[in-house]
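Handing you this structure, nothing more for now.
The complex appears here without one of its protein chains, the remainder shown in place.
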Amino acid sequence: MTVTEKTVSAAPSEPAAWAGRGLGWLRTQYPLLILLVLVVLAAVLSDAFLSTRNLENLVLQMSVIGIVALAQFIVVVSGGIDISVGSVLGLACVLSAGLFGGASTGLAVLVALGTGALLGAVNGFLVAFRGLEPFIVTLGMLALARGLVYAYTEGVPVRPADPAFTLVGTATVLGVPVLGVIWVAVALGMAFLLRRTVFGRRVYAVGSTPEAAHASGVPVRGTLLAVYVIAGLLVGLGGFLLASRVGAGTPTAGTLFELDAIAAVVIGGARLSGGQGRVFGAVVGTAIFGVITNLLVLLNVSTFLQDAFRGALILLAVALATIGRSPARRGR
Amino acid sequence: MTVTEKTVSAAPSEPAAWAGRGLGWLRTQYPLLILLVLVVLAAVLSDAFLSTRNLENLVLQMSVIGIVALAQFIVVVSGGIDISVGSVLGLACVLSAGLFGGASTGLAVLVALGTGALLGAVNGFLVAFRGLEPFIVTLGMLALARGLVYAYTEGVPVRPADPAFTLVGTATVLGVPVLGVIWVAVALGMAFLLRRTVFGRRVYAVGSTPEAAHASGVPVRGTLLAVYVIAGLLVGLGGFLLASRVGAGTPTAGTLFELDAIAAVVIGGARLSGGQGRVFGAVVGTAIFGVITNLLVLLNVSTFLQDAFRGALILLAVALATIGRSPARRGR
Amino acid sequence: MGTMNRVVFSARGVGKSYPGVQALSGVDLDGRAGEVLAICGANGAGKSTFARLLAGQEPPSAGEIRVAGHPEPVADPAEADRAGILLMHQEPLVVDDFTVAENVWLYRLRSGRDIRPWSLARRGDDDATRQALRDVGLGDVAPTRLAGSLAPGQRQMLALARARVTPHQVLILDETTASTTEEHFADVQEMVAAEKAAGTAVVFVSHRMPEVFALSDRIAVLRGGRLVDVLRTAGTDAAEVTALMIGEGVRALERPPAHRAEGRAPALAVRGLHAGSATDVSFDVRGGEVVGIYGLVGSGRSSVARSVSGQQQPRAGTVEVGGRAVTMRSPGAALRHGVVHLTEDRRREGFVGEFTNAENLSLVTLPRLATAGVVRRRDERSRVTELIERFQVKGGPETPTRALSGGNQQKVCLAKWLAADPDVIVLDEPTKGIDVGARLNIYEIIHGLSQQDRAVLVVTSEAEEALLLCHRVLVLRDGRLVAEFDAAEASTEDLMRAALGGAAALGSDAAQGGDAA
Partner (left out) sequence: TVGSSSEPTRKQEAKPVTEVTIGFAQRQMDAPYYAAMEAMAQQRAKDEGFHLLFQNAGGDPVTQLNQVQAMLAQGVDALVVNAISPETQRTQLEQAAGEVPVLFVDTSIPDIGLTAVQSDNHEIGRLSGQITAKRIGSGKTIQVAILNGGPNDEIVGPARQEGFLAGLTEGGVTPEVVASATATYTQEEAIPATESMLAAHPETDLVLGLNDSMALGALSVLRNQGNGTVLVAAAADGQKEALAEIANGGCTGQYVSTGLNSPSLAAEQVFDIAVGVATGQTDPASVQKTSLTKAAGIGCENVSEYYDPTSVF
């Protein structure tokens, strides 16, 4: 395992530096290549693919999961993982549609964000201040949040009263769905936060080498807590957007989103052991999955085969996306 | 000089050793306490709980997931994670019941083990030799294996021809279900393998500090590959047992087993960062979940609330089970 | 002179106990502005613990430490940072995924009133960064390089570079110079001089007496966690200090007995080796011979050591063990050929973090302690206790190695390899962070090995150690083998000159040495 690393690093400084940048380049570019190949493939296999209508659908279908992937991304960079995103999204979704009878869209947004932030804070607290494993904490949250969804909806979808509720989720500006615009905006915001601000650098430091970060005065716990709260906010937003798109809060909303989000993030070049990854990568990763799913439907692939295809494609994509990447070093 | 040294060294070593064992003790005992509390609680709350019939059911219900948890355990100790256990179990389940028309039970066992070992080997290869993230590799396998299940069954469960097929899964010896006996046997075998053998020691070393293990001449890759193959074998076995218990290979068999298995392992005191944990803990963890589920049913808790309860209990259990444990240090 | 006496930090009755260990007890110690306070003590005496407490990395379990101009006692790292206390850890703490530059300016991420999370992260301007790097002898390392790719020595210096840009009034150097050469020590010396002038209180921890006496104004001696005495450097000598540390006088180190390896076939033969930063290196090590490799940090010593022992694949060249050319794909393969390698990178590669001493000590030899893959517990236990005795490890078989002091960890790493009784032994900085007493003990063990006709290759940063420990010393400069000395004749000056490229003449007789080899 270490061998690769050593041979890389054993090179005298200049080339090593180049290699360093080179690797970073590869990490973000391989996914992009995969995406391009997929798009070309799709365009060739199905003439419907490039129709403006379908492209619009594609954006609509990717936006929500894309925002969730961004939430997952910041958690992963901090060295954690959040498998509760799907359930939390579900809860935010039904509550935003249901509380106050979904009378006002503005209120609904607040409810959704509030729900996400609150549950995120719980995750963050247990991870940062009780030192529990992110995976298991969010696993508990996964069951808890989904349970609350059923407890609240009793299995019946919640329809908001406000007719304007579906506006955000369905409107388009100059042919571009508002959802897509929001997704891009969030991505840009996230990129700025992580790359440019002190907080962002702290997140990378904590994710990469917690002891070093702690020893040099970085507020590790506070940073981690903030990370999970931010993730929660984004997931909550996603929940509202989904409700607004569907026009109702369905109890099954968000099921298995966590897996897609994590896969997208990793294929986008992030390292689950933390401290590494680019927002752009997460976006590309999401797009890869969006195109795959869309394509399988366009090609009318037998429902019995779709999962197998998806699985094989994930493995392939990861194998490709991680070419030239040194094996994940859990050692540090 | 040596004399003075000894007098000095004598002092710290003894208590330090004690402290070392003390922590280990806490780690394994807290889960046990939780389990006892739960059992007492259950006995008090529902008089049906201690009925031999219910206890028998309990064992039957825990055995398969218990074996899967053991598979998960060895992977976790090696510093990885396997979220494909559920799907692989599903595939082993339907294939063992379906291939060769399930004519012979012996053959079915071989098919199940073979399937598990093969898919485990694929996971292991990608993790050990391509240096990919265990999570994402097994995520791909999760989709792939489940996909193959559907491709093979087209959604229709397969019933084996051999009438003796259900024997293993349903028979009892002196009132104890054979399934339970097998589970215990596997647990003992696993404990021996990990605690007493060179291989076991290496698994812990690799899980804790891969670089150090590599530098100390431990065949890291080989060890990892073996770990995933062993896990695959156990999962395969679980697949057969499930088929044998139910009397058919269901396409949905094993769905979400991965989450329960991981939760059981972690509550049992293992750490997802690897290199830590006891087999006994994994067994206790499984039992904790078995009892919780069984109890919620016996108490006829509103099914809408059960998930919420489970989630809350997971969080509670982890918080308790990790008392006195230093915050998970991803740093190494 | 007022400033000289201004007390910057004062520890009162400070104690620290870990589960089962009283690491430190009742220490009263002051640090004064513009003064260097050296802390000496055997391995496990409590030096690093004191350093960590002073820097607020851990809270003391007794007593308190106050810092000038800071109301309440220092509690957490961030606060210590704000109080202007800067700790250079024994194990350099570097954010591996950050660039060298980002690591230099790391303090700008710390929490504090002056730094808001949402404010833009300012990176130091390149000139300042390069200057800081140059000050610690890393001038040739690009600021954009990933810190994770640096060699241990370089990581140590990178951590030190922070001191050049981070505002502070107390600077703690915990064995920062443990694996640096005399030449690098010069950089440190300059830095410390500058710090003194700036009125910083410097705390200097080292096992190298010459360095201690070169730098310090006062020497505090710890023993078994207690403060034995504080001496004025001017009024004492190495003998007295070591006597206080160990509790008895230390015999002078003797040269190894002349080896009987003449005319014997080489146990290790290296030809035209290109690896890491090493280029075209050729040499022999005969059975019963101890050969040293001396050179500056980054000169390629470790690269050579790593690539003759399967830790790293050489780009070119052949390695013969016992006369047979071998390619060692992995450390495991090397072990099968009877070659072992003690890493210089204790934190990453030295020992298994979660393991106890027993488990770490037996890791390498486990297959031999097992029948049909099943470990023979009794044998393992007896073997382990024997090693702990022989290498004077402070800590029982059940103690987690992580919980040992730096030097004791080093002993464990060394012991586990020698337990495999190999034919060729490659030791990279074997006495890194090991105290004077134990160091002698290890020298004796190594000499014992050569008596048993083992071939030993030692990478060292101390010219003195090279001469005391080895029969022959090879000197590397910029990855090339530039000189070879018979340790009996050569002086430390010869070695240093060769390493720095002082005299061209040495280059030629190195060529001869190369041919002869």
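Think of it as A, B and C in the order they're written, each chain with its own count starting at 1.
Everything below uses one rule, namely that a contact is a pair of C-beta atoms (placed from the backbone, for glycine too) under 8 Å apart; a residue touches a chain by one contact, two chains touch by 3 or more.
Small disclaimer: the values here were computed from a predicted structure and weren't measured.
Hidden chain, full complex: it touches shown chains A, B. Between the chain not shown and the residues A:150, A:183, A:228 or A:289, the one that touches is A:150. In the complete assembly, the contact with the undisplayed chain comes from A:170, out of A:29, A:104 or A:170.
One of A:121, A:298 or A:319 touches the chain omitted from the figure, and that residue is A:298.
Interface residues of chain A facing the missing partner chain: 46, 48-49, 51, 53-54, 57, 60-61, 150, 154-157, 159, 166, 170, 242, 245-248, 250-253, 293-294, 297-298, 300, 303-304, 306-307.
On the side of chain B, touch with the chain left out of the figure occurs at residues 46, 48, 51, 53-54, 56-57, 60-61, 150, 154-159, 166, 170-172, 242, 246-248, 250-253, 255, 293-294, 297-298, 300, 302-304, 306.
In the analysis below, only the chains that are shown with their structure count from here on.
Chain A and chain B, compared by their mean Cα positions, are separated by 28 Å.
Chain C has its Cα centroid 42 Å from the Cα centroid of chain B. Residues of chain B in contact with two or more other chains: 209, 211-212, 214-215, 332. Along chain C, residues 311, 330, 348-349 each make contact with two or more other chains. Within the complex formed with chain A, the chain B residues making contact are 79, 81, 126, 130-133, 135-137, 139-148, 150-151, 154-155, 209-212, 214-215, 220-221, 259, 262-263, 266-267, 271-274, 302-312, 314-315, 318-319, 322, 325-332. Residues 1-2, 4-5, 8-9, 11-23, 196-199, 201-202, 204-205, 207-209, 211-219, 275-276, 332 of chain B touch chain C in their complex. Taken together, the chain C residues at the contact with chain B in this complex read 18-22, 42, 44, 224, 246-248, 250, 311, 330-332, 334-335, 341, 343, 348-356, 359, 363-364, 366-367, 370, 373-375, 377, 388, 392-400, 403, 416, 437, 441.
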